[in-house]
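Here the complex is missing a single protein chain, while all its other protein chains stay put.
As written, the chain order gives the labels A, B and C, with residue 1 at the start of each chain.
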Amino acid sequence: MDLIALLAIQVLYAIASLALISVGLAIIFGMMRVINLAHGEFLMLGGYAAIVATSNGINIWIAILAVAPVVVGIIGVIVERTIIRFLYGRMIDTMLATWGLSLFLVGLTTAIFGNTTVGISAPLGSFQIGAYRTSGYTLFVIAVAAVTLGCIFAALRWTRLGLIARGTMQNADMAAALGVNPPRVYAVTFGIGAALSGLAGAVLAPVSGVFPTIGVAYVAKSFITVIGGGAAILSGTVSASALFGTINQIATFATTPVFGEVALLAAAIVLIRLLPQGITGRFFRRGL
Amino acid sequence: MNPRVLNFLGLGLAGVVGIAFMILTPRLAELDTVLDLTIYMIMAILALSLALIWGYGGILCFGQSAFFGLGAYTYAIAMFNIGDSTVPLLLAIALPAGFAALLGYFMFYGRISDVYLGVITLTVTLILFNSVNSTAGPEFHIGVARLGGFNGIPGIPPLNFPGSKAAVIDLEGMFYLSTAALLATYFGLRMLLASRFGRIMVGIRENERRAELLGYDPRAYKLATFTIGGALAGFAGCLFANWGNFVSPTIFGLAQSAQIIIWVIVGGRGTLIGPIVGCIGVQWLSAALGANQPSGSDWWARVLANVPLILGIILVAFVLLVPKGLVPTLGEFGLWLVRSRVRRAATGLEPKQAEKG
Amino acid sequence: MAAPLLETRNLSMRFGGVQAVRNVDFTLAEGELRCLIGPNGAGKSTFFKMLTGQLQPSQGQVLFRGRDISQAYAHQIARLGIGIKTQVPSVFDGLSVRENIWLAANRIHSRDRAGNVVDEMLERLGLTGVAGRLVGQLAHGQRQWVELGIVLSTDPELILLDEPAAGMTYDEVHRTAQLVREINRNRALIVVEHDMQFIRMIAKQVTVFNQGSVLVEDAVENILRNPLVRDIYLGKQAAA
Partner (left out) sequence: MRLDRRRFLQGTAAIAATGTFGSSAWAEDPINVASIHDLSGGLDIYGKPMVDALTLAVEEANAAGGLLGRQIKLINYDTQSNMQLYTQFAQQAALKDKVAVVHGGITSASREVIRPVLDRFKTLYFYNTQYEGGVCDRNQFDTGVTPAQTVEKLVPYAMKKWGKKVYVVAADYNYGQITSQWVKKYVTENGGEVSSIDFFPLDVTNFGPTISKIQAAKPDFVWSALVGGAHISFYRQWAAAGMRKSIPMASTTFAVGNEHIVLSPDECNGMLICYNYFQDLKNKTNEAFVAAFHKRFGADYPNVTELAMGTYQGFRLWAEAVKKAGSIDRMKVIEALETGISIDAPSGKVTIDPPTHHCVLDVHIAEVKDKKLNVLEDFAQQKPSDTAAVCNLIKNPDDNQQYVIKI
């Protein structure tokens, strides 16, 4: 019984973390059709931002929830202004550029922080479920994911930027049609996407640790999740994360991590084969 | 001067240069250079396989390394079990081709297109990576060949002349073989592209719906293209396994897949010379940066010797300054110099890429 | 009169809530030239898409020479001999005009034969001068001609033209009309057009679409007099 409960928590956690690492990419891809291969490095930078902040005496919660997103968001805007904006409508070129960027960021972080950075350990201690102990931080991650997605929902639903975002998701020229100036929208969008990635990276830092090359562990997974989800940023990310997270975690628990991974990937293939436009290409089309 | 003539002049030139390169290099260069060039030739074949699928077939494939790796592993495993290299070589081409055909059927006849193709192919290669990577235990073996998991398979026996196991192809022979293979691949593809099939394939890349309305079945053509690309990649994999006498799962990894794409973009999609140039250029660069590292703690020295940092900057700068890729840009510059009739003619040779965003 | 070349029975297309085409029964005789008119969103293009297999009808049948093609793939239908010139010219922008035409001719002709066919077609459409240019670099009118050339080069039994005169200059319109009549000597056509002058130049029989279904079908002169048609369609045109 308590094992079931524990497993449930772990499944929720898997879903939450998958959604967290994917949603930033989903926004950037969904709205700008930019495949950001430096996504993993944005997560990595979020982790470092949080670590540096805490080691400079900033409260860990502020570091994770405020400092990291802001820092990475700013970096995102800079990247958009200096590189991405020259490449809109050229998906392939942005791939090369962001791949280069990811290498650059890995190199830079190594040069600055070296590769033995003191991490931050998970706060909130642990709690008992029947015979099992598990980390309280797990629940925190789940909560953050829920809140984040909630905020995105609200933003899309009720803010002007959200309106534009939804418009752009339906058709790319919409932003222009709505009489806003696309460059600014794009810069902002990219910034927000990056900020969310930063948040995710920071939130997961105490769990997975942070080192310059950790990005690769994330990028493929989140990319697959986003495409699997389809055009709609929110419902897409959520549904795909839910599906993949559950499969992955249960398979892992039943067998081995390898098999869990393979099961996730296989699921992705089947999904795309069945729904060539991703989940939201078929279901809740009018989703956000 | 009409397009055909120009075309043949170009091909002839490429042929002469290629053969001269093949014959002269071992006589002029030092052995280590020859060995480095060997691997570059092999990787260039891999680059060509993607150049065909993506640059001409318009199939965005993030998983070219899957076929490359399959080729390498197939050769290794077959070699340990059979001994004479003829059959393993053929298997290393046939198996990836077959796999590509299956995957292609699954995708194209499922009407999967553009970026979704990318994700599926990427996913497939990652599945292969994860699976092969977890075969370290002694229980994982095919015949006498242990898969070796993360460590991969070392000490793979080299190719031998058909029939006689003893007559192993030596280092110099390996260079001749790889270069000849590259030249053959290049001219083979040029012929393919000049053929009916090739021109229809390019038509489908340009406008799939129109091709369909003319009565061509895009799925079939894509499937064929994809299969050929898979076979080429597998062949390259086989040569790779020969060159280093080892293969390990990183061959399926994200880094490897991305690298192939980078080669093609850098050199220029929609050309054949481009990816070759891009492949050799990028590889040479990362090798050159990796060699002669400063020892010691001087921070700046370390930054300047920081390979990912430098490579990253170069790639980014490249996209911004040479967006079309090396060869097309140079080509345009060259053509800008000659008269417009020739320009028109030449654009016919290498169909322009149409960016599908 | 012989068995119809093309026949649709109760043909309907629904997108989610929208009924784009509704229970259309349509018949076209061998060698006939028919004009389709109707306001935007009347379902003309959707109708064409179903005839050419670009859309699978949500109900009803399309019979070509008595054979049901409503579930067939686009390329199969094309091979049966239905060619279409779409509203927005659909051509191979990255290829030269010659290569465009060749891709079409190549499907039905042997390699060496195709070459000549291409030359003739270029001559016929007055594209010889731009044969080497990339189609993407041509003016809209010329791209229209290229697409016409592509369609004709596959030598279809039935040719569908979706607004062939759109964006053409006055005398281009004339040439197009001439061409259409010429084609009609031995081929059947269905032409969707808004340009009334153009229709007057070519049409005998006209079918009027409105809100997804056939409003009326009659000889061109009656149609032009028909008050109903005036209201829903020509009224606007006249006003414009």
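To be clear about the criterion, a contact is a pair of C-beta atoms (placed from the backbone, for glycine too) under 8 Å apart; a residue touches a chain by one contact, two chains touch by 3 or more.
Note that this is a predicted model, so its numbers are computed, not measured.
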item: Interface partners of the hidden chain - shown chains only, full complex considered; value: A, B
item: Chain not shown: contacting residue from A:I58, A:V77 or A:A122; value: A:A122
item: Which residue of A:L6, A:V23, A:A53 or A:I164 touches the chain not shown here; value: A:L6
item: From B:G104, B:G274 or B:P308, residue that would touch the chain that is not displayed; value: B:P308
item: Candidates B:P26, B:G55, B:G198 or B:G229 - the one touching the absent chain; value: B:P26
item: Sites on chain B contacted by the missing partner chain, in the whole complex; value: 26-28, 30-33, 35-36, 39, 130, 133-134, 136-138, 148-152, 154-155, 170-172, 243-246, 248, 250, 255, 286-287, 289-297, 305-308
item: Missing-chain contacts mapped onto chain A; value: 3, 6-7, 10, 13-14, 17, 106-107, 110, 114-122, 125-127, 131-135, 137-138, 206-209, 211, 213-214, 216-217, 249, 252-253, 256-258, 260
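In the analysis below, only the chains that are shown with their structure count from here on.
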item: Arrangement of touching chains [line / ring / star / complete / other]; value: line
item: Chain closest to the middle, measuring from C-alpha centroids that were averaged per chain; value: B
item: Maximum centroid distance from chain C, chain identifier (CA atoms); value: A
item: Between chain B and chain C, centroid-to-centroid distance (C-alpha), Å; value: 43
item: Between chain A and chain B, centroid-to-centroid distance (C-alpha), Å; value: 32
item: For chain A paired with chain C, centre-to-centre distance based on mean C-alpha positions, whole Å; value: 48
item: Where chain C touches two or more other chains at once, by residue number; value: none
item: Touch list for chain B against partner chain C, complex; value: 3, 196, 199-200, 202-203, 205-207, 209-218, 341, 344-345, 347-348, 351-354
item: Complex contact set, residues of chain C against chain B; value: 52, 54, 73-75, 78-79, 83-84, 86, 90-96, 98-99, 102-104, 106-107, 111, 132-134, 150, 154
item: Partner chain A, residues of chain B touching it in the complex; value: 106-107, 110-113, 115-116, 119-120, 122-124, 126-127, 130-131, 133-134, 254-255, 258, 261-262, 265-266, 269, 299, 302-303, 306-316, 318-320, 323, 355-357
